[in-house]
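Written below as structure tokens is the structure these notes are about.
Only one protein chain is missing; all other protein chains are in place.
Labels run A and B following the written order; every chain starts at residue 1.
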Amino acid sequence: MDSATTSQVQLTVNGKPVTLELDTRTSLLDMLREHLGLTGTKKGCNQGACGACTVLVNNRSVNACLTLAAMCQGASVTTIEGISENGRLHPLQEAFIRHDAMQCGYCTPGQIMSGIACIQAGETYSAHAVREFMSGNLCRCGAYQNIVAAVLEVAEQAGGRR
Amino acid sequence: MSRLIGEPLPRVDAPLKVTGRATYAAEHRLPDLAHAVIISAAVGKGRILEIDSRRALGEPGVLAVISHLNTARLPYRPHKGWIDPTVGERLHVLQDDFVRHWGQPVAVVVAETLEQAEHASHLVGIRYEAEAPSFTVPDGESIEPQGGYPANYSRGDADQALATAEHRVDCTYLIPRENHNPIEPHATIAQWDGQRLTVWDKTQFPTNVAEELAAVFGLERANVHLICPFVGGAFGTSLRTWPHTTLAALAARHVGRPVKLVLTRKQMYFGTGYRPETWQRVRLGAHSTGELTALKHEGIAETSRYEHYIEGLLNAPRFMYSCPHVTTSYRLVPQDVHTPTYMRAPGAASGMFALECAMDELAHELRIDPVELRLRNEPKIDESRNVPFSSRSLVQCLRTGAERIRWHRRRAEPGALREGHWLVGLGVASATYHTLRNTASARVRLRPDGTAVIETAAADMGPGTYTSLTQIACDELGLPPEKVQVVIGDSNLPRVPPHGGSQTLSSVGSAVLAACLAARSARQERAHSGAIAGSEIVATETSQPGDATKRYSMHAFGAVFAEVMVDVDLGIVRLAHMVGVYAAGRIVNPRLAHSQAIGGMVGGVGMALLEETHIDRRDGRITNANLAEYLVPTNADIPVFDAVFLDEHDPHVNPLGVKGIGELSYVGVAAAIANAVFNATGKRIRDLPITLEKLL
Partner (left out) sequence: MRPVSYARATSVAEAIAALRAHPDAAFLAGGTTEIDLLRLDVVRPNALVDINALPLSRIEDLADGGLRIGALARMSDVAEAPAVVERFPMLMQALLLGASAQLRNMATIGGNLLQRVRCSYFRDVASPCNKREPGTGCSALDGINRGHAVLGTSDHCIATHPSDLAVALIALDAVVRTEGPRGARAFPIDEFFLLPRDTPHLEHPTEHGELVVAVDVPAAPIARRSLYAKVRDRESYEFALASVAAAMDVQGGVIRAARVALGGVATKPWRARRAEQILVGAPAQRDTYARAAREELASARPRQLNAFKVELAQRAIVRALETLAETGGPQ
């Protein structure tokens, strides 16, 4: 491989330091899925039109498909694999189970990452606000109203603590 | 032990899904994996004149550029799986220089990395001799479909009855092509070991993938193994085994390494099937009091030139309402396209749109409430077959739904309800979907440690197969869910029908029931006979439908009510609310059933207001082959829907008493919305999707 078209990337993924020598064309999404075996983040369209690849980079929700891994030098990336602690599910993961906020499950990791961002951003003062914030995550199975219910429930529980 | 059937047990695979540990087709890890990318034809019809792969082959990491020029003739033994069109022959991929449709696979690039394969795919120079493809629905030369659903049906004399009817409506409806667009793209990983082939694929029909690949490659069926534990949505697009699966196996054999091939989102539009474009004309004749006297329903649908795709477009009109004179006729227009396939509620979604809109038009013409019109035409039996329904609760669905949406608010005069700049309208439609059951097998292993494993070649694309089969097994075996493991998605497991047509629970559920019963009997026998405990008890059973379908007409029914708001100046249509009331026999899991119902309703919103595959007829290109321009509903489009299941006991359909629901909830939604738009605006939009320019 032409060395001019690879770069070394050092970043943190789910709290762990990672150093990789990668083809510069490698997206953050493909870095996670193909190089780190973290297949929880999904590829749906590879064009930023579905949100299945949503992860947190420096605590902000982004589409990993339109981010080059190289652009994440020094960044802290959180994926679906990184939000439970010591085997305990994140409250939003538990709420998703309770509300059956999924069917096929493929958009689910992206929905949860966006849901976490939604709660962090305080965009949970109404169902309407949640729906609008979460509209960057398509669900073809149509689980939307259950997704919204799960996010609202966790937001309410978290209210006052953040 | 309390019974789990009927309980809202949380999805047993939910923990895997919410943690990202559910493994979908492209996510299985194999050592030494190479990556393949399909090159799709850039013309809509013609011949490939030249393929120049020199530049591509010169790129780092590129292992092969495979095309008809350098790949072996594949045996392509005849094979028609359950869901393959009866008439015609599947595409033989990379076997000749013909291009039959825009986007047809014409080459495959294989490389060490995905990036290298993608880049090289842009470097292969392909020259074509292009012809203009033809698109002629509905006026083009049409053919009568053969095999499967009847092309023509008639009782009484509909023409005569129409001519003499007191009132008549004559309406033509157009539904464009639609694409399934599950969020997971189709993907295949193929690995050879001598003459043995293992594939990790995305499928609703595990055994069929193995059979199809065995036929294509001329292998022993026993030497092909398909593994697919999770499916990221399918809606019918993974019933057939498509060319990319063959191409992954071909590429793996060519380079002597396992190969992963994932369709791009764009390739999803022409690499798999779609709901065909349809033209329908419905003529209804009725008395002033609303009783139907005549129903004439014609349908024309697109198909490819190499296969006749047939669906049950005009089944429902024959039995939905009481009517002495009925004629239906169904024809296909072959075009230069790839073959359509089943898409959620195939046939019914399209046919019932037309019928239920026509009923609304008739109601308006007669000045009879649309709910009332349907109640007045409730049949006592299936008049097309002269047999009773195994169960039918449409009347209760209509009444319950009317109450829940507060139908009394609806004004008969369109345009009468307004809130600010929003016109408000209410609409209704009936829903129906056939209750299928087919032969299925399942195996139960009772382990010495007290756990049980259920094995069957079923699939779960979201309805909750894992969970409902767990519930059945738990009840029959007297075990808690933690002690029952359901294993599906493997072609080596006992055969079942495809995970489609809403028949999984009725077919596979019945087989699991039978196998559990057999396992329990075997355990009791062993206990009585004093045989040595400590070894596994295995029972495999095949469950077949009896002849009840000969004596009864089996369908699930429902009623959908939509409340829409239409911007009086801008023509924007938004859903204010939707109520779906369904009677689908026994509900094994109300939580999952509710999710299926709201999911179907959301799909119907897309069909009504947003979805259309745009085809540039100059060359057949699909111009909106992406998720930014092929519009599916977003979260912001969907308020909280109300989905309800009525109690319904049906002893004839299958031992479980279940009817499928995954597709029932999609039927009628588009009509309810179209009817609500008419009620809001006075404008009758007969071609989908109902976009704002049609209302300006």
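The working rule: a contact is a pair of C-beta atoms (placed from the backbone, for glycine too) under 8 Å apart; a residue touches a chain by one contact, two chains touch by 3 or more.
Not measured: the values here are computed from a predicted model.
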item: Among A:T39, A:Q93, A:S114 or A:Q145, residue touching the chain not depicted; value: A:S114
item: Contacting the left-out chain in the complete assembly, out of B:R29, B:R54, B:R77 or B:H122; value: B:H122
item: Touching the absent chain when the full complex is considered, from B:A132, B:V387, B:A548 or B:A636; value: B:A636
item: Touching residues (missing chain, whole complex) on chain A; value: 2, 4-5, 7, 23-25, 27, 46-49, 51, 54, 60-63, 66-68, 70-71, 73, 114, 117-118, 121, 132-138
item: Interface residues of chain B (partner: the chain not displayed); value: 42, 115, 118-119, 122, 421, 569-572, 574, 609-610, 614-616, 618, 621, 623-624, 628-629, 631, 633-637, 691-693, 696
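Criterion: only the chains that are shown with their structure count from here on.
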item: Contact footprint of chain B on chain A as seen in their complex; value: 1-2, 23, 25-26, 30, 33-34, 37-47, 49-50, 52, 79-81, 84, 89, 93, 96-98, 100, 102-109, 112, 127-128, 130-132, 134-135, 137-148
item: Contact footprint of chain A on chain B as seen in their complex; value: 10-11, 13-24, 26-27, 29, 60-61, 113-116, 119, 180-185, 230-235, 262, 264-265, 461-464, 591-592, 594-596, 598-603, 626-628, 632-636, 638-641
